[in-house]
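Left out: one protein chain. Kept in place: all the others.
Then we have chain A:
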Amino acid sequence: MGKQILTTCPYCGAGCQLYLNVNDGKIVSATPAAGRTNEETLCLKGRYGWDFLNDPQILTKRLTKPLIRKNGILEEVEWDEAISYTAGRLSEIKAKYGPDSIMGTGSARGPGNEANYVMQKFMRAAVGTNNVDHCARV
C-alpha cells in the first residue's frame, strides 16, 4: 500500500515542503505540498532529488557498514569496534594534547537540528572544547 510522508526538501535554504510518495518501502516520487515558502511548487531538485536514497551508484555509493583504516586500507568492522576505537583514540589525544587539539563539525545538510545540537554538546561537554564549526563559510 502506498503512503505519503510530508517532509522538508533537503536542498537549499528555501525550505520547501513536499510529500515523499512511498510504495513497498521505496520512494517512487515527490510531489509539492502547501508549505509556507513554496506554496505547492517545487524545483527540479525537489522533484527528482530523492533518487540517491535508492543508491543507484552513479558516482559513489552509500556507506552501509562502519570502516576502520587498517594498514592503509579501509576495512569493515562491527559498530562496537568502531565506537570503542573512535572513543579510545579521541580520549588518548585529549589526554596527550588537551581538548583544544580536537576539532569537530556540525552539518548544514541532511542530519537536522537535533544532531547538530548533540554534536556541539558532545564537543563542549564530553571533549571540553569550543572547537566546533560547520560549512556555513564555504
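By our rule, a contact is a pair of C-beta atoms (placed from the backbone, for glycine too) under 8 Å apart; a residue touches a chain by one contact, two chains touch by 3 or more; residues count from 1.
Heads up, the rule we're going with is that contacts and distances are computed from a predicted model.
K.L.:
Name the omitted chain as UniProt records it, choosing among "Formate dehydrogenase", "SRPBCC family protein", "YjbF family lipoprotein" or "TlpA disulfide reductase family protein".
P.N.:
"Formate dehydrogenase"
K.L.:
Counting contacts across the full complex, list the positions on chain A that touch the omitted chain.
P.N.:
5-17, 20, 22, 25-27, 35-39, 41-46, 48-53, 55-69, 74, 79, 82-91, 93, 96-138
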